[in-house]
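The complex appears here without one of its protein chains, the remainder shown in place.
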Amino acid sequence: MNTQTVSASAARAYKSDVKPVWCPGCGDFTVLSAITKAFAELGLPPEQVAVVSGIGCSSRIPAYLNTYGFHGVHGRATALATGLKLARPDLTVVVASGDGDGFSIGGNHFLHACRRNVDLTYIVMDNRVYGMTKGQPSPTTEPDWDNALTPGGTGLRAFNPLVIALASGANFIARGFSGDPVGTARLIVEAIETPGFSFVEVLSPCVTFRPDQRDWRNAVRPAPVQPTGDIGAAARRLMTDDGFNLGVLYVGSRTPYQTHRTAAPVSPSEIEQQFAV
Amino acid sequence: MNTQTVSASAARAYKSDVKPVWCPGCGDFTVLSAITKAFAELGLPPEQVAVVSGIGCSSRIPAYLNTYGFHGVHGRATALATGLKLARPDLTVVVASGDGDGFSIGGNHFLHACRRNVDLTYIVMDNRVYGMTKGQPSPTTEPDWDNALTPGGTGLRAFNPLVIALASGANFIARGFSGDPVGTARLIVEAIETPGFSFVEVLSPCVTFRPDQRDWRNAVRPAPVQPTGDIGAAARRLMTDDGFNLGVLYVGSRTPYQTHRTAAPVSPSEIEQQFAV
Amino acid sequence: MSEDSAEFGNVSIALTGSGGAGVITAGAMLLDAAARAGCYGMFVRSSGPQIRGGEAAALIRLSMQPVEAQDDVFHLLVGLDWHNIERFAVELPLAANSLVIADPANGPPPEVIIETGARIVEVPLKDMAKAVPNGRPNMVALGLIAGLTGLPEETLQAALAKVLEGKGEKALQASLAAALAGLATSAGLEFDRRLPAATGHEKSRWQISGNQAAGLGAIRGGVRFVAAYPITPATEILEWLAAGLAKVGGALVQAEDELASINMIIGASYGGTPALTATSGPGLALMTESIGLAVASEVPIVVIDVMRGGPSTGIPTKSEQSDLNIALFGLHGDAPHIVVAPASIGDCVFTANWAVHLAESLQVPALVLSDQFLGQSRAIIDQPADLAFATQRLTVETVGDGYRRYALAAGGVSPMAIPGTPGGQYTAEGLEHTPRGMPSSQVTDHVAQLDKRRDKILGFDYGDHWAQITEDVDSDLAIITWGSTAGPVREALNRLRAGGRTFRLIVPRLLAPASPQRMAAALRGVKRALVIEQSHSAQFFHYLRGYFDLPCPADSYHRPGPLPFRPGELVEQIANWSAA
Partner (left out) sequence: MSEDSAEFGNVSIALTGSGGAGVITAGAMLLDAAARAGCYGMFVRSSGPQIRGGEAAALIRLSMQPVEAQDDVFHLLVGLDWHNIERFAVELPLAANSLVIADPANGPPPEVIIETGARIVEVPLKDMAKAVPNGRPNMVALGLIAGLTGLPEETLQAALAKVLEGKGEKALQASLAAALAGLATSAGLEFDRRLPAATGHEKSRWQISGNQAAGLGAIRGGVRFVAAYPITPATEILEWLAAGLAKVGGALVQAEDELASINMIIGASYGGTPALTATSGPGLALMTESIGLAVASEVPIVVIDVMRGGPSTGIPTKSEQSDLNIALFGLHGDAPHIVVAPASIGDCVFTANWAVHLAESLQVPALVLSDQFLGQSRAIIDQPADLAFATQRLTVETVGDGYRRYALAAGGVSPMAIPGTPGGQYTAEGLEHTPRGMPSSQVTDHVAQLDKRRDKILGFDYGDHWAQITEDVDSDLAIITWGSTAGPVREALNRLRAGGRTFRLIVPRLLAPASPQRMAAALRGVKRALVIEQSHSAQFFHYLRGYFDLPCPADSYHRPGPLPFRPGELVEQIANWSAA
């Protein structure tokens, strides 16, 4: 069964009945659809899935899903999800956030989540702006984008999250586009299926504060190359990438991190013996 | 004048009269010497230099210098230094910290300092351990290093700070070794002279909790290649680097970030006019 | 609500509609027109959770007197449509004599409106707009409201011209035509809340929001470096400062997070530049560790917290006074610092300015507690006085041998060497330290520095600024309140005075350090006190009990947000309390 053949109703079953607060036309609507399509394709029981997010328009997503969810604080979703997955390896844990949540305030957890390589799937809805706080630049914003907080633009080179993910150890790296929900669903399926930390950047236009992003549909294209497992080749590719190549860009083979739980636990009273005089 | 000819007394003038708390034999002693040598070679007036640090054995360094200093909180030195340099572009601002301070709790500021590319020099004394808290693994610690907090080792791939620096935009990247104070001083001189964010990792053994690092003196070698300005080549090189190549490894040409201060400031009462009815 | 602000020359208007209907634009124009007409006024926006496209309401109060609170009821409600109006209903109290303008194109008005008993009049706003080329219903409504409230046509024209300046003559004419259509229609409607014509006024007036006012106060105080991480409802301070600082020769930098922004301003201030950041509860929580660093290393900084509903992410768009505890007590260890709070939109200018002055004079972090209500509301106010504060940062120019940054000077404030000063080299230190700044764990150093840091802020002369003590200062019944709650309390006391009951009102601006002596003096002769605040756990009341020697029994009236205090509610509470 592939994403296209999964029935729309199977996907819809993963949606909650809560109406999103998003602006009409926001890219996040189709990311939501892509996620439900992916869950349906994988046939995940909704109660076995937890979607963890931070704060931002994109981070509102858990409430719109019929899975378990955690809408935490700004920037800490990957850390919260790490604790959840380590304590409950049986669950499928997906993290969802925005470019501000994930790369600005959440940058350290992003680095260390990649490095730790816990079996999580991290979906970042990248709109190169702080949508929820009404239009400030994020790390992925173009240096010359004019706005009230940094008039004339930040003057800073945009952050390349895929390169950082690769450099810090993510095991699966892909880029999707919200205008292509079927393709994005496919990426999410592969991300979930690949063990370890999987990072999926989804270009998801903010129609309100970045109306120029409506043009993204003309800019994106399938990456002209096949996914690679060669970290050097991937580095070269990602460093020169213009940000609009879609598809799986790197798949590694690192073993996911797990905490080792003894199969033969003893009772607390046994370990107390060490204190006996 | 080069580092070797700078008189020892000129360098000593940058030392304060405070006795370091470091363990006898700690690598940080010679990093301190390298820094003073570099300042002497550059002939910096001590009152024009500020050294900002976090918390850790290595971060104690400002008090041992006769420059201005700030011993701040754990992990935030680059942010504090950024504010200082932006407000006072006339000063030479050097940041000093350890691998825990800089790459664990301070990872986000490291990322964004590289990206922001403010004209700072960041020296990290990397001993692959939390020295000050008595021997826990840091992000650069080998995965199998046994310790009380993660018995048997963390099982995590070591963090490669040079790759992250490159990927996030640092303009100068070098590696030194505390056993080579003259070479390290040379790197620091070049780092300070290169505009923008310069990152110098100095391998600095912790003789107390990592006595094995005494062997580093046998492992290090000058990098077999010349510094490059090609980011792709640098990426390839750093990704495959074993951590013991010394020297300048990358020098870019990005323009440093500065806040733009108007040359013709008006008085506050002039801008108040916007509120007048 | 027990009593209404029935007096003449005071009208409250709500304009509601779904996203894109333009109620906020129309509201801003209305306030501007009223300002030109010589009125005072206040403009509060309320909107649903959507970023755009959600329902919104413009809540405007116009008056011939300064306005610091929303009134008990809206006298006029104009519904461009009824989208999600239930969500707002509780924010839109209507009385039987309120007038509701409903557009028949939207069908019958919703039950929540009808059940208020308000008089409902149908006006075909949409049809009227359609009749004007490019006309929009919000402009029709604007004209209608202007007409009903008695704003002169030329003020309306001027307000439209200002906002539509850049949009071209055609857009302006379309809007104006629509507004005039509305204005014309108003003539046929009965409404008893028409404002009188203003008779000119001496003081010049400003139109300003509390967030802008706080930004301006900071610049007046000398702030020239700001580090910013956006957060509702503080973002406008930062955005206003970005432009403002550029003009006065300062700079703003966007930080990666609040941990960075607080450290950036510590760095800038250590370098000699007065520095500030603004945030809200979640951001303040992230900053407390480093605010403690500024306490220990004695670096002046100013942090403005524009409070919103808590705990956690809470209710970002609504006001509450529940960050008092974290502002007073959120730092680990014994970490004395300054906490001040403005008591009105206009007072944000003074208080932010004063905070910079205190921080700089005392080499200490100063926290300013504003809130969403003060910050995001826009008011017409008398132009705030520009006070020049004398003491500023004590620095050393020339340094002899052995500079001691943390010397135990009389008064506790020791001169600071700014980097660049020859011979002044020292290390600013977050560990406990000797007078020279060297780390020390000796009891003598610890006690000496703890004493120093406490004494410098206790011994400072805060003058009369520490509180506003007003209304009937001879009354033996006192009301103690703070921040944005002061506005509605003041109005309630005015009404009670009209009924012959008098109260002393004490609104401390200086919340920390606690000033029990000053408070005791302010309470001299008082028999009972009532503490009023907008928090669920009565944080202010407990703080007063714990740290002040109230010479009289004190009671508490407190409740959380999101609803603002209205004068009527407080009249009732205060009357009941004083009768008990």
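First chain written, first letter: the chains are A, B and C, and each begins at residue 1.
Following the convention adopted for this analysis, a contact is a pair of C-beta atoms (placed from the backbone, for glycine too) under 8 Å apart; a residue touches a chain by one contact, two chains touch by 3 or more.
Keep in mind it's a predicted model, so treat the numbers as computed, not measured.
K.L.:
Which shown chains does the hidden chain touch?
P.N.:
A, B, C
K.L.:
Considering the whole complex, which of C:G292, C:P342 or C:P435 touches the chain not shown?
P.N.:
Going through C:G292, C:P342 or C:P435 one by one, C:G292 is the residue touching the chain not shown.
K.L.:
Identify the residue among C:N106, C:Q157, C:Q173 or C:N325 that touches the chain left out of the display.
P.N.:
The missing chain is touched by C:N325.
K.L.:
Looking at A:A11, A:A34, A:C57 or A:L84, which makes contact with the chain not pictured?
P.N.:
Only one listed residue reaches the unshown chain, and that is A:L84.
K.L.:
Mind pulling the chain C residues that touch the left-out chain?
P.N.:
Residues of chain C in touch with the missing chain: 49, 87, 90, 259, 281-282, 284-286, 288-289, 292-293, 295-297, 309-318, 320, 322-323, 325-326, 328-336, 430-432, 439, 441-443, 446-447, 450, 454, 535-537, 539, 542-543, 545-547, 559-563.
K.L.:
Touching the absent chain: which residues on chain B qualify?
P.N.:
Residue positions of chain B that touch the missing chain: 21-24, 55, 57, 71, 73-75, 104-105, 107, 130-134, 136-137, 139, 148-151, 154, 208.
K.L.:
Name every residue on chain A in touch with the hidden partner chain.
P.N.:
Counting only chain A, the missing chain is touched by 18, 21, 45-48, 50, 52, 55, 60, 62-63, 66-73, 75-76, 79-88, 90-91, 108-109, 111-112, 259-262, 265-272, 275-277.
The working rule: only the chains that are shown with their structure count from here on.
K.L.:
Per the centroid of Cα atoms for each chain, what is the distance between chain B and chain C, given in Å?
P.N.:
42
K.L.:
Just the number, please: Cα centre separation of chain A and chain B in whole Å.
P.N.:
Distance between chain centres: 31 Å.
K.L.:
Return the distance between the CA-based centres of chain A and chain C, expressed in whole Å.
P.N.:
Roughly 38 Å, centre to centre.
K.L.:
Touching at least two other chains at once: which residues of chain B meet that condition?
P.N.:
Within chain B, residues 108, 111-112 contact more than one other chain.
K.L.:
Please output the residue numbers of chain C that touch at least 2 other chains, ranges allowed.
P.N.:
Residue numbers touching two or more other chains: 246, 252, 256-257.
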